[in-house]
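Left out: one protein chain. Kept in place: all the others.
So, chain A:
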Amino acid sequence: MVKQLSWKVGGQQGEGIESTGEIFSIALNRLGYYLYGYRHFSSRIKGGHTNNKIRVSTTQTRSISDDLDILVAFDQETIDVNYKELHENGIIIADAKFNPNKPEDTNAVMFSVAFTQMATDLGTSLMKNMVAVGATCAVMNLDIKVFEEVVGEIFGRKGQAVVAKNMEAIQAGFDFTKEQLGANAGSMELDKADGKKRMFMIGNDAIALGAIAAGSRFMAAYPITPASEIMEYLIKKLPDLGGTVIQTEDEIAAATMAIGANYAGVRAFTASAGPGLSLKMESIGLSGMTETPLVIIDTQRGGPSTGLPTKQEQSDLMAMIYGTHGEIPKIVLAPSTVQEAFYDTAEAFNLAEEYQCPVILLSDLQLSLGKQTVEPLEFDRVEIRRGKLQTELPEIENKEYFKRYEVTEDGVSPRVVPGMKFGIHHVTGVEHDETGKPSESAVNRNIQMDKRFRKVENIKFDTPVYKNAPHEEADVLLVGFNSTRGAIEEAMERIEADGIKVNHAHIRLIHPFPADELSALVQSAKKVVVVENNATGQLANIIKMNVGYANKVVKFNKYDGNPFLPHEIHTKCKELF
């Protein structure tokens, strides 16, 4: 019996690799296992190697594992590309159709199972995925009954006969493989899970749910990997709530439409990835200058330019902090788990209205698309705070404009939305006075510029830095943001086992940078290893700039398109001592 294992299914894009992984995952999730999936895919619809690696564990896990237990292959390429991940006792289950060839330099065992032929014999080759699922069940000694419910849900609308056929395909794969196992029987059997039914979702689902919970009823967006799932989810749900999503003609329209809707009083937002964010930069400046709330989600992917559109990277950090010409107050958040993605998205709408500025919520491909088991999201924890939004106004005479940009102590001015009597004012991206009228006066310029920046001097954000710091004085402080959290957490245990004292800080409020929150941990560590998926060490540079101790900061970068693995972080820390 094992506590966790990793299973990978691979083949050509478009032949159902994704759905095989999906069925496998949903069934195991319902048994109470914690799942963590990561898809390797390409920017094309059909063809090209794709795989879905899924970790199954009896405890929560937020990282891809270093190695692999079971590899299900629909083609030889899947074996060739992935076999080196298999550990000593790994198992390959391959479709007999392509006469699978096991490389010589592996001790893994291979079972050739006629996925396609068995499926064809049962009626259609399309069911080869089900045969593969059945074969997996045999290897893991799982009762195939767990798939009955899921198969029923997926194929139910096609009729009972189809459901029954698919179950037969699973049974056939199971029976055949079971016979072959021999000494390998039971080697991949998982400890029993707790049977609790938990949610199974991607980060983008949590972001969309966060927006709904926060009262967002309008989204304007343009399709892009890896952000599209957010709009696709809301297109299904917002009509239930009177709202809608508009798929705009481009990224600029998405951002400016969201600005228009926010100006008119709706919590509107947009979501994109790097290329889209580049196009939204001028709009972000407009939001900052006009003090119109705006929430933008940036699901980072491999850059620059079109870059690696379907691969993991965290290289938008500086662009999100500084992007747009001129200077504006801005808030940048970076959730590190799916749960945080939910709460932080909801909070982003509060911050945007309270500070009347753009709020960018950073995610990354691994967090946005990694499908995983998620503990309950607590609706009670979501607050709705609208800052200085006015609902009633005193009468004003002589058609005076409302002082939308009134100079206040905290820099935040009362805000009204169109439609309100006595609230008429002008809004412009040109420098303006308290009523929104354009002004080029030097005195006014300083007053309004200072007012805008005063707003974000004392941002209130719960837990700007996630800390797991058991040591008063540590040998290593590991720092990261977004999805690297899982790999860092897992590496920590191993580093500790080597006798190296390690603390962990994960930055959740990227800007304004919470230097005070981090500095004590930096001070008390011998080395600060900043783990990030980019080439230049953007977070490391931000830490040097804001916290100092440049000589302690060690950049640990990975920018080949793949997420960090725990052993890489472990090895890096060992090398330092």
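Criterion: a contact is a pair of C-beta atoms (placed from the backbone, for glycine too) under 8 Å apart; a residue touches a chain by one contact, two chains touch by 3 or more; residues count from 1.
In this section, contacts and distances are computed from a predicted model.
Per its UniProt entry, the chain excluded from the display bears the name "2-oxoglutarate ferredoxin oxidoreductase subunit beta", taken from "Nitrous oxide reductase", "2-oxoglutarate ferredoxin oxidoreductase subunit beta", "Glutamate ABC transporter substrate-binding protein" or "Carrier domain-containing protein". Residue A:Arg217 is the one among A:Arg217, A:Arg415, A:Lys552 or A:His570 that touches the chain missing from this view. Among A:Ala261, A:Leu317, A:Met492 or A:Ile543, the one in contact with the hidden chain is A:Ala261. Of the listed residues A:Gly134, A:Gly203 or A:Gly423, the one in contact with the hidden chain in the full complex is A:Gly423. Touch with the chain that is not drawn comes from one residue among A:Gly14, A:Gly156, A:Gly186 or A:Pro239, which is A:Pro239. The hidden chain makes contact, of the residues A:Leu286, A:Ile331, A:Val456 or A:Val479, with A:Leu286.
Residues of chain A that touch the chain left out of view are 29-30, 197-201, 205, 209, 212-215, 217-218, 220, 237-244, 246, 248-250, 252-254, 256-268, 282-283, 285-286, 290, 374, 376-377, 379, 384, 399, 401, 417-430, 436-438.
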